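The excerpt is restricted to a subset of chains, each kept in its original location.
We call the chains A, B and C, going by the order they appear; numbering starts again at 1 in every chain.
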Amino acid sequence: MNASIAIQVLPKVMEQEETRRIVDEVIAYLASTGLHYVVGPFETTLEGDLEELLDIVKQCCRICVEAGAPSVMSYVKISYKPDGVWTIDDKTGKYQNR
Amino acid sequence: MNASIAIQVLPKVMEQEETRRIVDEVIAYLASTGLHYVVGPFETTLEGDLEELLDIVKQCCRICVEAGAPSVMSYVKISYKPDGVWTIDDKTGKYQNR
Amino acid sequence: MNASIAIQVLPKVMEQEETRRIVDEVIAYLASTGLHYVVGPFETTLEGDLEELLDIVKQCCRICVEAGAPSVMSYVKISYKPDGVWTIDDKTGKYQNR
């Protein structure tokens, strides 16, 4: 694994429940990729290959518009380390199930 | 609760274990504030009052330098809604303990 | 100068011109601080003292709500280096007036 990303999508809709509906669609898509993922309050993190992960980012943007938002702002963090990126579990394992 | 923030600190050090040591010090401080917090792979989220949370951000920057980093980059997301911000549990409750 | 920040405010409003109106109010406030600032397409950058800059961040969030947005998401980058932060002009001087 050479990369991990964290993505937040902000679909341009006013109602909180509309935001929830669209964000849930994006998270369902992220789950369907089969990659290891962690849902956080402001972003969802995945790890894998840089190329694959950026295709996933592109798809997340499209899903928001297909789900009814006229536009979307996305905020993406990318950690890229060809010889092996710092994994999700290694970073946060000890903080889970507090 | 009128605000929630997510903060990532990147202390300017080379070794991953040095990064871990300093980030763990910041997380220990965040835990000591008594506010509800969630540690994620790229950021830790807290909720509370805007004024209090920004003081906490300031302290996080200082802790990194006191812990030995010559400088630090921090990335902060701030959600501010005076009549009550969308809470951590309401956003992510259903995604925990997958 | 021990810090520089870049802030983007996303007031929760639907119309682009409403977004423009509120963002312009924030930029007018930033200009009024007297600090050196640069307006970019997605964020405005200032440099100064960490304490002063985080108070400014707080005020930016409040201005958006006072200007009519029910809530606001803000994205803040903070560079903190007690013995002197990398300045705006040193970073981008050669790229201005291309």
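We take it that a residue touches a chain if its C-beta (ideal position, glycine included) is under 8 Å from a C-beta of that chain, and two chains touch if they have at least 3 such contacts.
All values reported here derive from a predicted model rather than from experimental measurement.
J.: Counting all identical protein chains, and not just the 3 shown, how many does the complete complex contain?
T.: Here the complete homo-oligomer in the file comprises 4 chains.
In the analysis below, only the chains that are shown with their structure count from here on.
J.: Thinking of each chain as a vertex joined to the chains it touches, would you call that graph a line, ring, star, complete, or other?
T.: complete
J.: Please compute the C-alpha centroid of chain A, do the same for chain B, then give the distance between them in whole Å.
T.: About 19 Å separates the centre of chain A from that of chain B.
J.: Roughly how many whole angstrom separate the Cα centroids of chain A and chain C?
T.: Inter-chain centre distance comes to 26 Å.
J.: Can you tell me which residues of chain C touch two or more of the remaining chains?
T.: 73, 75 - these are the residues of chain C that touch more than one other chain.
J.: So in the complex, the part of chain A that touches chain C is made up of which residues?
T.: Touching chain C from chain A are residues 10, 12, 14, 73, 75.
J.: In the complex, go through chain A and note every residue touching chain B.
T.: Residues 4, 6, 8, 16, 27, 38-43, 45, 75, 77, 79, 86, 88, 91-92, 95.
J.: For chain B, which residues count as touching chain C in their complex?
T.: 3, 50-51, 54-55, 57-58, 61-62, 64-65, 70-83, 85
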